[in-house]
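On to subunit A.
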Amino acid sequence: MGDATPILEARGLSKRFGAIPASRAVTLDLRAGEIHALIGPNGAGKSTLIKLIAGDLTPDEGSVYLGGLDVTALGTAARAREGLGRTFQISSLIPEASVLQNATLGALGRLGQPYRFFSRALRDRALRRTAEAALATVGLEELHQTRSAELSHGQRRQLEIGVALTLAPKVFLMDEPMAGLSAEGARQLTGILSDLRRTAPILLVEHDMDVVFALADRISVLVAGEIIATGPPDAIRADPAVRSAYLGEATP
Partner candidate 1 sequence: MKHILLAAALAATAGMAQAEVKVGMITTLSGGGAGLGIDVRDGFMLAVKQAGRDDIEVLIEDDQRKPDIAVQLADEMIQAEDVDVLTGIIWSNLAMAVVPAAVAQGKFYLSPNAGPSALAGKGCHPNYFNVAWQNDNLHEAAGAYANSAGYANSFILAPNYPAGQDALTGYKRFYESDLAGEVYTKLGQTDYAAEIAQIRASDADSVFFFLPGGMGISFLKQYADSGVDLPLIGPAFSFDQGILQAVGDAALGVVNTSQWNKDIDTPANAEFVESFQAEYGRLPSLYASQGFDTANLLMSAMDKADVADADAFRAALTDADFTSTRGDFAFGPNRHPVQDIYVREVIKEGDVYTNRILDVAIEDHADAYAAECPQ
Partner candidate 2 sequence: MSLNRETTASLIVMAALLSTVLWAEATGEPFTITLATRAAIFALAGIGLNLALGMGGMVSLGHAVFFGIGGYAMGILASHAQTFTPLTTWPILIEGTNAMPVIWLVAVISSALAALAIGALTLRTSGVYFIMITLAFGQMFYYFMTGWPAYGGEDGLSIYVRNGFPGLNTLDPIQFFAICFAFLACALWLYIRVDASPFGLTLSAARQNEARLRAVGIDPFRIRLVAFTLSGAVTGLAGALFADLNRFVSPAMFSWQTSGEIVIFVILGGVGRPIGPVVGAGLYVLLEHTLGDVSDYWQIVLGAILLAIVLFARGGLTGLVLGRPLPHG
Partner candidate 3 sequence: MSFVFLVEQVLNGLQFGVMLFLMAAGLTLIFGVMGLINLAHGSLYMIGAFAAAATAAATGSFLLALAAALAASALAGAVIERLVIRQLYDRDHLDQVLATFALILIFSEGARWVFGSFPLYLAIPEALSGPVTLPFGIEYPRYRLALIGIGLAVAAGLFWLISSTRIGVQIRAGEADREMIGALGVDIDRLYLLVFALGAALAGLAGALIGAIQSVQVGMGEPVLILAFVVIVIGGIGSIRGAFIGALLVGLTDTLGRVLLPGLFGLLLDPAAAASVGASLASMAIYILMAGVLIARPQGLFGSA
């Protein structure tokens, strides 16, 4: 289950859009070695919470800690440099670039080397090693030269995770990685994620309840911007508040 010191921590995050509260004093943490799943019905505020943690939005109140450091004031790019590896709900890759180039981009960000004008990106040993290792982990080593726009949906998901891996992140932040995958694809990705938690803990937003209950070490349930329960899968499954507020109407 991992040790008790949280690597990622959200403390009392609140955000309103006009009069509508999208997050209400959300507190949650992510500990080494675990997969912490965040579930909730549509419109519960999962996307807002992800954006608050990733740095796309600044909270009205509360703070975000990453590895013990307060990153609330940092932007998206700076949080990524601090070790926040993110995948997007809708695959977000560089369409015209090859698989290897996409992974190399991550390595560039991690090594802080985007301002090199004359060396060749794909011939740099350190970059290449990082990129290739990450692609091997997600099973894309055969597809280095393929344009990412030409990948299948599942392969794009894998590449998303591969790019996040190149950052050698302290934590992963994954927004519905299973969305749109075939059963076979989902099974494959579940295996990858299950291993990945040993590299860095994962905050997982996911709709597929089979995946969530199969993978998660802990689950938090978000309803109307509020966390109504946090705990191991069994406890969540048994929680009457969750059952009434959420599971009853969920379509897995």
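As a convention for this text, a residue touches a chain if its C-beta (ideal position, glycine included) is under 8 Å from a C-beta of that chain, and two chains touch if they have at least 3 such contacts; residues count from 1.
In picking the candidates, the idea was that all candidates are chains of the complex that A comes from, given by their letters.
For clarity, every value in this text was computed on a predicted model and none was experimentally measured.
Touching subunit A in this complex is which of 1, 2 or 3?
2
If you look only at subunit A, which of its residues touch candidate 2 in the complex?
These residues of subunit A touch candidate 2: 54, 75-78, 80-81, 86, 88, 92-98, 100-101, 104-106, 108-110, 112-122, 124, 127, 145, 147, 163-164, 166-167.
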